[in-house]
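The following block contains the structure, expressed as structure tokens.
Complex shown without one protein chain; remaining protein chains in place.
Naming follows writing order (A, B, C and D), and every chain is counted from residue 1.
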Amino acid sequence: MDTSFSSQKEIDARERGGLGTERLEVAFGPHHPSTHGVFRMDVVLEGEKIVSLKPVFGYLHRNHEKIGESVSYLGIIPYTDRLDYLCSPTSNWGFVLACEKLAGLEAPERAQYIRVILAELTRLVNHTCLAGFLAQDLGAMGTPLMYAFRERENILDLFESLTGARMMVNYFRFGGCRCDLPEGWLQGVSRVLDAYSKFLDEFEALLTGNEILLQRTQGVGVLKADLAINAGITGPCLRASGVNYDLRKVDAYGIYSRFPFRVPIGEHGDCFDRYMVRILEMRESIGILRQAVREIPAGPIMDAKAKTRSIRPKAGEVYGRIESPKGELGFYLIADGSPSPYRYRIRPPSFINLTVLEEMCLGLTVADAVAILGSIDIVLGEVDR
Amino acid sequence: METPENILARLQAAFPSAKIELLPNGCPSQPPSLLLDPAFACEIATFLKNDAALRLDHATNVTGVDWPKEGYIEAVYHLFSMEKKHGPLIIRLRTANRDTAVVLPSLTPVWRSADLQEREIFDLFGIKFEGHPDLRRILMWDGFKDHPMRKDYVAPDDFEYEPTAHDDVLERAQQHFSKNA
Amino acid sequence: MNSQPYLSLVVFAVVAAVFPLVPLILARLWFYFFAPLKPGESKNATYECGLVSEGDARIQFKAHYYLYAIVFLIFDVETIFLLPFATAFLNLSVGAVLAMLVFVLLLVEGLVWAWSKGYLEWD
Amino acid sequence: MLGTGIIRGLVVTARNFLGSFYDRRRFVTVFYPEQKVEMPERFRSFPFLVYDGEDAVRGLRCVACKICEKNCPPQCIYIVQQRDEKGKPLKHPAVFDLDISVCMSCGICVEVCPFDSIKMDKVFEVAESARFEKLLFGKAALSKSNAYYRSVSPADAGETDARLEEEKKAAAAKAQAAAQKKSAAQAQEPQ
Partner (left out) sequence: MSVLSDSLIEDLKKQGVLVTSIEALYNWGRSNSVWPLQFGLACCAIEMIAASMARFDLSRFGSEVFRPSPRQADLMIVSGTVTKKMAPQVVRLFNQMPDPKYVIAMGACAISGGPFKQGYNVLKGVDRFIPVDIYIPGCPPRPEALLHGLMELQKKIRAQKLTGENRAKYFDAAQPGEYPIPSFGEHDLEPSKNAALWSPAQVARKD
């Protein structure tokens, strides 16, 4: 045993040969407070560092696509509410957009404006809840989530007075909307918008400058732009890595081309950029909403050609996609002339955003893995379908 | 983006011995799709990804379709380009039949986004993707034997209490009623 | 002073013993009369997010964590020794302060050595 | 200077804490059993069958056409048409079972019903401890009067009643016109 003192690093290195350290395999199981539902990660730890992380899906696989093949097109719409249960209007819109391409229907002006208003309100709800859950995952027990859900209730009241349900709106139809706005609804939206911009300033004052949040999220879970593109990451996670790809600008579906909004782009692609991109997107959404509430015309809310509620399209296939708050939500439909689709496939953004979860978490600690999972923003209804 | 027809022509020129077909799409407004020869799938995919005019770097939707009457299972890839921001090119790979020869080349080495989705096709449709880094069941539990999204899959019988059953659910629930009728 | 100076101590000890024991005995009686204990194989299993936990949690992890704990322990015990010194601080002679200074400096010298050796770096 | 972010956060929480004593926007708690959130008119909990007039059986609008049974996505409606002694089907459901424990309150049955005989109710406090007996609503438990429907959602009820009135008037006018034509035809034949 040589008597010369050596630094701790040398001791560790020598130890690896002799004492050596074993690896701890722990299941970040289906029942875990920080996994946003029943998601499981099999983590192998060396000391505190993550050496390997295998995500396990399927605990909420509710066979959405198999049921969709035995239900009529109209009957699928309430099921799309339950895909991403935090943003049901955008899931409705994605499915209805694909079916309108299939059946050749077109929503009239007023319905297009209502769709933009509901989609942007959903973006506000989703991004606020994300900021609340991310802060909760980082240890801010309750306070940000309490404020986030308090504001979410105002928007849910709007959804409820228009469509009849808080979360499961089931409001979009092929060629328009189910029913018209109750009177006083638009004033309600503008009241909520004024309160929301004040709330956003307050929320940013609480979170964005907070040193603990900066320390825990900056430089953590960096996602390079080329890996993000290759892995099919879409939505705020992709834009945080510096890629300018927002379907509202790329596809310009609906009437998004009339709204001059900017797309926030991050540089580093770490957790803080993903959080900050969403906060800035909320501010843009408020701008879009203000313009939509000003410009919404009167008129019919249903396409004249849409006779019956459900459609019975001829054989053919379509892939329609929209920019849901989580990313590119696509619906791939193969119709064979019968009242229910032959093949009904959902392209789930949360599911595919988890492709590179392991690359982002390698070498970091378990607490960082929780922050990274929180910043990717997954909802298990959409991940497992 | 170029029309699928002259993409087909350029592919035919680049890979003369590959059998590539253009499949029309029933819906007028949607583009037709290209049926690729599984043997050349990887080379064609790399070509599509690195070609200067196409740059299809975003395989956004990878899914399986079961055609029991036609006797094969399909893997459908929707390709977009994030760089040039242009629209879908749909490519399809078909297996020889539905029970023995269900092997297709995996395109995960080309597009990483196909990783989880190909595992899902293997889990729910039963197509074995060779060259896939980690082909395991993803949604059903590992011991599960069937491929449930196939059209001829019969769900297990747990229809004891079906008070509002009609048409096909009623037949399934029938044995449980008759015991007490 | 009353006749037995240590009576208060005895009462204190008795109360200290009885105070925790009574609820334990009551709980024991409660199980015995009302709620029979029903241990089970999966009820006593270790909880790991709803799964069956394989492998052992008592594994050999890095020796570094042990060293970190020891360094903390030293300074924790030091503060206990400083407590009486702090309470009687004002009316202490210079000699006592010097003696305590030697004690504190010795430990600070230990901290400097540990810091230089890199024991305090975490990963 | 390190820590200003946290202090700004504390100012926000302090403002919320003090504000929660007077500012309506920060003090949002609804004390549930005593106060209730006023439900918007279009809120939909579970369907119910509407009957006109007083008699729940004869006044029932439902004609057992089974359109809602076919279109219900989770298939939670079961209808058996009533038959008189000779076996001729009547325009009335003998059995109309709705399984509340399966219903997803989507309201598609209301949309596709051509006779406005099924509407969405507002009652959501239906927690039960016996599933098989209490959560399968039969025809009797489902049928409620039109007056109840008008009290629960006045706008929709008014609209539906107005439409039904017009249809009745139009049908009456058509029947009258048909009667006149028939009587006019008879008047010409006997000459």
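In this text, a residue touches a chain if its C-beta (ideal position, glycine included) is under 8 Å from a C-beta of that chain, and two chains touch if they have at least 3 such contacts.
As the structure is a computational prediction, the values presented were derived from the model and not from experiment.
K.L.:
According to the contact rule at the top, which chains on display are touched by the left-out chain?
P.N.:
Answer for the hidden chain's contacts among shown chains: A, B, C, D.
K.L.:
Which listed residue, C:Y6, C:F19, C:Y47 or C:Y66, touches the chain dropped from view?
P.N.:
Hidden-chain contact among the options goes to C:Y47.
K.L.:
What is the set of subunit A residues that contact the non-displayed chain in the whole complex?
P.N.:
That gives, for subunit A, the contact residues 29-33, 37-38, 58-64, 66-67, 70, 78-79, 82, 85-86, 145-146, 149-150, 152-153, 166-168, 380-381.
K.L.:
Mind listing the subunit C residues that contact the chain we can't see here?
P.N.:
Touch with the absent chain occurs at residues 34-36, 38-43, 45, 47, 49-52.
K.L.:
Using the touch rule from the top, list residues of subunit D that touch the missing partner.
P.N.:
Against the left-out chain, subunit D lists 28-33, 36-37, 45-46, 73-75, 80, 97, 99-105, 124-129, 131-133, 135-136.
In the analysis below, only the chains that are shown with their structure count from here on.
K.L.:
Looking at A-C and B-D, which pair shares more C-beta contacts?
P.N.:
A-C
K.L.:
Between subunit C and subunit D, what is the separation of their C-alpha centroids in Å?
P.N.:
Distance between chain centres: 64 Å.
K.L.:
Averaged over CA atoms, how far is the centre of subunit B from the centre of subunit D? Could you give it in whole Å?
P.N.:
Computed value for the inter-centroid distance: 42 Å.
K.L.:
In angstrom, rounded to a whole number, how far apart do the mean CA points of subunit B and subunit C lie?
P.N.:
Computed value for the inter-centroid distance: 61 Å.
K.L.:
In subunit C, what residues contact two or more other chains?
P.N.:
Touching at least two other chains: none.
K.L.:
Scan subunit A for residues touching two or more other chains and write them down.
P.N.:
There are none in subunit A.
K.L.:
Using the touch definition up top, name the residues of subunit B that touch subunit D in the complex.
P.N.:
Those in contact with subunit D are residues 161, 163-166, 169.
K.L.:
Hey, which residues of subunit C end up touching subunit A in the complex?
P.N.:
Within the complex, subunit C contacts subunit A at residues 48-51, 53-55, 57, 59-65, 67, 117-119, 121, 123.
K.L.:
How about subunit A: which of its residues touch subunit B in the complex?
P.N.:
Touching subunit B from subunit A are residues 57-58, 61, 63, 65-66, 101-102, 104, 227, 229-234, 243, 245, 250, 313-319, 321, 328, 330, 332, 334-335, 343, 345, 347, 351-352, 354-356, 384.
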